[in-house]
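Okay, handing you the structure first.
The complex is shown incomplete by one protein chain, all other protein chains being positioned as in the whole.
The first chain written gets the first letter, and so on, giving A and B; residue counts start at 1 in each chain.
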Amino acid sequence: MTEAPFDLAVEGVSVAYANGHLALRDASFHLSGGTICALVGVNGSGKSTLFKSIMGFVKPVSGHVTINGAAVKVALKRNVVAYVPQAEEVDWDFPVSVADVAMMGRYGRMNFLRIPSATDKTKVEEALRRVSMWDFRDRQIGELSGGQKKRVFLARALAQEGRVILLDEPFTGVDVKTEQAIIDLLRELRAEGCIILVSTHNLGSVPEFCDQVVLINRTVLGYGPTSEVFTEDNLSKAFGGALRHFHFEHSTVQDHDGRAIRVLTDDERPLVFGKDGHLEYKDREGREDILRQREEET
Amino acid sequence: MIADLLTPFHYDYLLKAIWVSALVGGACGFLSAFVTLKGWSLMGDALSHAVVPGVAVSYILGLPFVLGAFVAALLASGAMVLVRARSRIREDATIGIVFTSFFALGLVLISRFPSKVDLKMILFGNILGISGSDVIQVAAISALTLLVLGLKWRDLMLVSFDPAQARTLGLPAAWLQWLLLALLSATAVAALQAVGACLVVAMLVTPGATAYLLTDRFGRLIWLSTAMGAFTSWLGAYLSYHFNGATGGCIVVLQTLLFLVAFTFAPKHGWLAARRRVKQDWTPPLDT
Partner (left out) sequence: MRDALWVGMMVAATCAMLSCFLVLRGWSLMGDAVSHAVLPGIVVAYGVGLPLAVGAFVAGLFCSIATGFIQRNSRVKKDTVMGVVFTGMFALGLVMFSRMESDLHLDHILLGNILGISRSQALQTLILGAVLLVVTWVKRRDLLLVSFDRGQAKVLALPERLLDYLLLSLLSLAIVVSLQAVGLILVVAMLVTPGSVGLLWTDRFDRMLLIAVGSAVASTASGILISYHLDASTGGCIVLVQALVFCASLAFAPKYGWLGRHMNRRKGKENPV
């Protein structure tokens, strides 16, 4: 799968609510594939509005979104934009099976009657196998666990062969194992040249798998590589007082503890900053410089 | 011309009917504030249809219609709660199924005893022509509803808005919910006589919705919707004398017109106001 890298440009986008208030003003950023980019901001910061304008759900009052130089509408016709909804947005009582949902990714490529061809069926099978959900293909979607549900919708995006993939809060209600599986899959997709845009308030996971970040608070405050943009300063700007701070005094971090800090949380992974950046990296590739620096300090 | 317009006021029974419908309108208007707040439109529609078999049975047996209607309304609410709690059918579909079944039962009953019940009266209401004892029942229900609402509206508001808080304050939340439902059934029965089964829901929704566009205060919302309900019902009943007795139609058309005016011109929540705002309003981002 080597296509020309994809390119997403959001330029000066402003979006208004029905009551006339602006939800987003003059938002601009550029991304090109493959990348996994996090969209970070508090609730009500315009995250979902930005998502909606990239998907063409809302029309900006000014500015425009282009995908590979073409307007969103054109891009949608080519079926290159795929999205994975939040679990709450889906009616899980619906009488559709896992395979039905994955097949919905193919509708744009089918004929008028939406009768699946052999290609459609193989693509669906491939996608379901890739997220290891093929064995569950005949299950009604409500009978799945939170992680399985997420994977089904991810399979739909795969079956659609989308090149710009939008995920809305992909890790809520998902167990740690599935989270890792999803992250691995996203990395594969990045390697294939996809643009993956993840909206999340789960800050701790961002430096782990996202190489770029867009910070928003009713406009784009900044965007770029995670190491440059996802800093303590910028985050406090984006979140204002909405972030909880845990400050570890010198006395907490003692030499006889091996200078190790353990932070236990239940659901959301905390983001931990050290002297020159993030302390906690599961994904240490490309961070050798920081590691070396730390080594030298000790 | 003038004499023509004043005709209704020369007949005692017409005058009485007009004032009674104003009373019904006021009670419905008061309640509509809660219906709008709770999103109970379909419920209002459902109850107004579900009382029909009760009314039919009462007339067939010669009982006061209020009694039968009330029993039917309670049965219907019970059935809805039961089906909703124990199946995967959505709430709206449940309500739809239950109320149409009740209404169908009423129709079958009426069609078996055509001489005892006036179907037209049930469908369209006939406040200008109903019997003296029925008028008294309607007036009594409306007055009672207004009285209860007037005394307990703060409690009911709290229960509608935040049941948990109401419970922590030691209010009997479940009872208050049932009280609201009971009042809804009672007014549905009264309004049935005024505007008929099909249009009761308008009396229970439109004034509240209109007031909701005009104010942000619940107390004021109640005043507005009660006043609008009473006024439109008064005027509608009067006008309907000239419209061949389509009382319900006249009242509800008036209410809808008021709603449309509010929707367009309301100072803060109106359509024009929103359009003006698109250009002006913008709150700066936090970092500036």
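Keep in mind that, in the parts below, a contact is a pair of C-beta atoms (placed from the backbone, for glycine too) under 8 Å apart; a residue touches a chain by one contact, two chains touch by 3 or more.
Computed from a predicted model, the values in this text were never measured in an experiment.
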*In the intact complex, which of the depicted chains does the undisplayed chain touch?*
A, B
*From A:81, A:174 or A:213, residue that would touch the chain that is not displayed*: A:81
*Quick one: say which of B:64, B:96 or B:129 touches the chain that got left out.*
B:96
_Hidden partner chain, residues of subunit A it touches_ = 18-19, 55-57, 73, 76-77, 79, 81-83, 85, 89-91, 93-97, 100, 104-105, 107-108, 113-114, 140, 156, 160, 162
*Could you please point out the subunit B residues that touch the chain left off the display?*
35-36, 39, 41-42, 44-45, 49, 83, 86-90, 92-97, 100-101, 103-108, 110-112, 119-120, 123-124, 197-199, 201-202, 205-206, 208-209, 212-213, 243-246, 248-253, 255-256, 259, 263, 269-271, 274
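The rule we apply is simple: only the chains that are shown with their structure count from here on.
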*Residues on subunit A engaged by subunit B in the complex (per definition of touch)*: 16, 18-22, 25, 61, 93, 217-219, 221, 237-238, 240
*Residue ranges of subunit B touching subunit A (in the complex, touch as defined)*: 88, 269, 273-278, 281-283, 285-287
